[in-house]
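Handing you this structure, nothing more for now.
Removed: one protein chain of the complex. Kept in place: all other protein chains.
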Amino acid sequence: MKNELCFGLIGAGRIGPVHAETLAWRVPQARLVAIADLKQPAAQAVASRCNIPKIVSSGAEIIADPAIDAVAICSPTDTHADLIVAAAKAGKHIFCEKPISLSLKEIDRALAAVESAGVKLQVGFNRRFDSNFLRVRQAVVSGEIGTPNLFHIVSRDPFPPPLAYLRPSGGIFLDMMVHDFDMARFLMGDEVEEVFAAGAVMVDPGFARENDFDTAVVLLRFRGGALGTIDNSRKSTFGYDQRVEILGSKGKIASENRYPNQVIVSGERSVYSDLPYNFFMQRYTDSFTAEIQAFTEAVLEDKPIAVTGADSRMPVVMALAAGKSSDEHRPVRISEISA
Amino acid sequence: MKNELCFGLIGAGRIGPVHAETLAWRVPQARLVAIADLKQPAAQAVASRCNIPKIVSSGAEIIADPAIDAVAICSPTDTHADLIVAAAKAGKHIFCEKPISLSLKEIDRALAAVESAGVKLQVGFNRRFDSNFLRVRQAVVSGEIGTPNLFHIVSRDPFPPPLAYLRPSGGIFLDMMVHDFDMARFLMGDEVEEVFAAGAVMVDPGFARENDFDTAVVLLRFRGGALGTIDNSRKSTFGYDQRVEILGSKGKIASENRYPNQVIVSGERSVYSDLPYNFFMQRYTDSFTAEIQAFTEAVLEDKPIAVTGADSRMPVVMALAAGKSSDEHRPVRISEISA
Amino acid sequence: MKNELCFGLIGAGRIGPVHAETLAWRVPQARLVAIADLKQPAAQAVASRCNIPKIVSSGAEIIADPAIDAVAICSPTDTHADLIVAAAKAGKHIFCEKPISLSLKEIDRALAAVESAGVKLQVGFNRRFDSNFLRVRQAVVSGEIGTPNLFHIVSRDPFPPPLAYLRPSGGIFLDMMVHDFDMARFLMGDEVEEVFAAGAVMVDPGFARENDFDTAVVLLRFRGGALGTIDNSRKSTFGYDQRVEILGSKGKIASENRYPNQVIVSGERSVYSDLPYNFFMQRYTDSFTAEIQAFTEAVLEDKPIAVTGADSRMPVVMALAAGKSSDEHRPVRISEISA
Partner (left out) sequence: MKNELCFGLIGAGRIGPVHAETLAWRVPQARLVAIADLKQPAAQAVASRCNIPKIVSSGAEIIADPAIDAVAICSPTDTHADLIVAAAKAGKHIFCEKPISLSLKEIDRALAAVESAGVKLQVGFNRRFDSNFLRVRQAVVSGEIGTPNLFHIVSRDPFPPPLAYLRPSGGIFLDMMVHDFDMARFLMGDEVEEVFAAGAVMVDPGFARENDFDTAVVLLRFRGGALGTIDNSRKSTFGYDQRVEILGSKGKIASENRYPNQVIVSGERSVYSDLPYNFFMQRYTDSFTAEIQAFTEAVLEDKPIAVTGADSRMPVVMALAAGKSSDEHRPVRISEISA
C-alpha cells in the first residue's frame, strides 16, 4: 500500500485556501503538489503560503498530471460535474465541494462517471466530521436516546452574502439548507419522505428582488414516521448559530454552539460570555481537517468513503423538493422529484 | 374599593386543588369561601386541607351564593361554557381553566354572556405568568432582540395521559398544543395567518386507535412575515420539556427548563445534573399563583385582564386550523376557521 | 399526638417578618398566635399582614403565654441566650436565629438550660435546608463522589451592611462566615481540626475603622485529612454569591447560584442572562420555609432536630478560632478555643 496521496487542488477562492492548508500541514499522509486557478495571483498566494511546488491555470492541467493521485475540486459549483467526469476518466480520486450540481441530471452524470471509473468520490459535507454532530450521530446509532421521534436543526449565518452571490447559488434551500438536509439524513439515520417548506424575507428586501428568501423553515416527515424541522436565517447578529436537537424514545440529545473561550463574567447588569465563533471557518476548522483526513485514509487504505454518491445526491433532491413546496405552497413528496 | 375577593371554586379534580391552595394561602386579597364537586369526598379533602368553610355539590350552588364575588371554574371542559354563562348572568367574575370549549360557537356564546354582563373573565393560560416566558415577552416588547423573525417552541409532557383521557380532550392540537398557540401569539406579539400541521404516532399505538397523535409539529406563518415551529410530544423521559426560542433582527432569546437544584456532578463517566422538574405542577407552581394574583388584582382594582376574551378564543381557532391542516394535508389559513 | 404547634414570635425586625409569613402561610401544622417587639408599630405591621391575633412588647410575655408551645426567637443576638434559658424553663420548644451568642459561655449556658428542660432547640442555619446544599450533602453521604478530599465555599453578600451594624455583629467571621462554617461541617460530614484565617479591607475603608474585614479567606484542615477554603466578601456587584464545591475520590460536586429565570439572550456583543437572586430573602426563600417545617414536624412528631446543640455551638468555635488566627497570624487548632 502506498502511504502518501498526492493532491492537486482546483480553485483558490473561498474554500480552496482552507483545504490547501489542511493538505499542506494537517494530514500527514497527504501531499499537495499542484494548485490551479484562472486567477493566477490567487493561486500564487496560496502556493506561496503552503509551499505548493506547481501552479497551473486550469483544472484540466491538474487532471492531466500523472503525479497526481487525487483532486480536490473547490471551483464554482457549475464546474463541478465536468471536472468530476474528467477526473474520473483520468482515474483520479475526487474530493469535491458540495453540491456537485444544482441539476440532478448533472449529478447523475457525474456519479455515473465515478462509478464506471471505479474511483473514490467524497463530497464536502464537512459537518459530518464535526465532533458535536458526530456525538449526536453516535447517540442515535448506539440507541443512547432510543428511537428518534422529533428533530430540530438551527442553522444561521452571521450575515447575508452579497446579493450578487445569490442568483447563481440556487437560493436558500440549495445553497444553505442543503447542509442541513444532509445533517437530517445523517443524524436521523433515515430518509425523508415529504417536505413542507416556507420562506420569508425578513433580513434584507434585496433577497425578494433576487427571488430568494433570507429566512426559511422546513417541516420534514421521515419514512419511519418521525417529524422534524429546520430553520435557516441569513443573519444572526451574535455569530454562527449551528445547533441540532433530537428527541428519542429514551431521551434527548442537543448540541450547542462552540465558543472561543469558556469564560463567564458576572457584571453589574448581567452574567455574560463572549459570542460564539463567528462563522464556519472558526466553527468548523476541525471538521475541514477531519474530512480530508478521512478521504485520504479511505483512498490509501481502500476503505468506504464517509459521504457516498447517494449522500451527495439526496440533499439536492430535498432542496429541490423544498423549493417546489415553497413555490406550490403544499407538502411535496421526495418521490415527486426526479432528474 | 373592596380589598378582598371571595371565591367559590368549582371542580376538585386535577387542577382544582392547585387553585384551592393558591386561593387559600398565597394570594392575600383572595378568600376561598366555598368549593363544589359532584364527588363530595374530593371536595371535602380539599376543603379540609385548605380550611374552606362551605362544601356544595354543584357549580349552580356556588353561582347562587351571594357571598361569592368570583368563581374559579376547574370542572371538565364541556361544562365551562354553561358555567361561564350562568356565572356571568349572576354577576360573578370568572376565572376559567382553558379552554372555554372545543367549539367556537360555545366560546362565542360564553364570551357574549361575559360581555353583556360586564363581568371580568380570565382563562387559565398560566404560562403567560411564568418568569421565563415573561422575560422572553419583555425582550420582544422592549426591542431587546429587535424584530422577531423566527420562532421555535418545544412543549413535551413527561408521559402520556391514560388513553381514556384522549377522546374527550379534542386531541393533541386542542388539548396540548393550545397552550403553545397561546404562547406563540403572546411572545411574538403578532397573529398567525397560516398553519401547516403534521402529526405522528411514535410513543404509543393506542393514540392511533383514538384517532389522535402523540407527536406533532406545526409550522406557523405570522402576519408580519415571521415563521415559526412548535413541536409537541406526549413523552419526554427526562421530565417536562418547556422551552422557547426567538431569533430577532438584533439577537436571539431562549428560555431553558427549570431544575430543582443547580448542582453539577463530575463523575467518572459524565458531567451530570439531576433532571428538570417533572411536570407542570412543579414547573409552573409560581405561574399558577401569579395568574390568580393577577386576576384578583384586576377585579379588585378594576384593571384590564391579562388574558382577554380574544386571547381565550384564538388558540382554539389555531388548534382547529392545525387539525384541519393535518386532516387535509395542506396549509390552512386562520381565516378559513369560523364558528 | 397533637397535630398543631402554636408559635409565639419574638422580634419583628429583619428576619422576624420572614418567619412570620412562613408560620402564618406555609407550614400547615404551625399556628402563629402572638408576636412580640419593643417597637410596637413593627409588631403591628407584621401582625396585620399575617393575621396574628396577639401583639405584646416583650419576649417574656410570649414565654409566659400558656397557649404557646414554641417560640421563634428573632431578636438581636445579645438577647438570644437569656430568652432561650427563660423559654426552656417555661417548657417551650425553641427555634432561635443564629448565632445563640458570640460567647461560648453564654451558648453553653443556653444549651444546658435546653438540655435540662428537655425541650427541643433548633438554630437558624437555614442553608442546611436549601435544595442545592442538601443535594451536595446527599452526594457525600451516599458516596456518589467518594471520600471528600478538597472543599471550597464561596459566600458573598451583594453589598455591605451599614457600618453601625458591624460593631455588635462580632465581625465577619462570627457574623457572616459562621454560616459557611456550619456548611463546612454539614457538607463534609467531618469536624475541622485547624483554621488559618486571613482578612482584608478591599470594599470600604470604614471596615478598618470598625476593626473588621470586608473580605476574608479561611483555610480549613479536617480531622479526616481533607483541606478546604472559604472565601467571603461583603460586596458582589452581581448579586448574592453562594456556591460550594467538593472534590471527592470518585468525582466532584458543585452547586451554582439560583437565577430568577432560565433565559439566555444572544446579543450583538455578548451572550447574557439576568443576574442571580440578589440576596438571601430571594435565594433562600424555600429554605426558610423548610427549616420551620422541619422544626415543627420534629416537635410534633418528637423526631430529632436537624440542627443540634453541637451544630449551633461549633460554628461559633470555628469563627472564634478564625478570629484568633487572623489576630495572631498563625494557624489555630479548634482545640485551642474553649468557653
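Each chain carries a letter (A, B and C) given by its place in the written order, and its residues are counted from 1.
One rule holds in what follows: a contact is a pair of C-beta atoms (placed from the backbone, for glycine too) under 8 Å apart; a residue touches a chain by one contact, two chains touch by 3 or more.
What you are looking at is a predicted structure, and each value in this text was computed from that prediction instead of being measured.
Listed residues C:Ser58, C:Ser103 or C:Thr147: the one in touch with the omitted chain is C:Thr147. Shown as candidates are C:Leu104, C:Leu227 or C:Met281; the residue that touches the absent chain is C:Leu227.
Across A:Ala254, A:Ala310 or A:Ala339, the residue that sits in touch with the chain not pictured is A:Ala254. From the set C:Val217, C:Val244 or C:Ile337, the residue in touch with the chain omitted from the display is C:Val217, counting the whole complex.
Hidden from this view is one chain, which touches subunit A at 25-26, 28, 49, 131-132, 134-136, 139, 144-145, 250-258, 260-268, 274. In the full complex, the hidden chain is touched by subunit B at residues 236-239, 241, 266-276.
Take subunit C: the residues that touch the chain left off the picture are 146-147, 149-150, 152, 154, 156, 196, 198, 200-203, 215-217, 219, 221, 225-229, 231, 233, 235-238, 241, 245, 247, 249-252, 329-331.
Quick note on the criterion: only the chains that are shown with their structure count from here on.
Two chains share more touching C-beta pairs than any other pair, namely A-B.
Each chain gets one centre point, the mean of its Cα atoms, and the points for subunit A and subunit B are 42 Å apart.
Among all residues of subunit C, those that touch two or more other chains are 266-268, 274.
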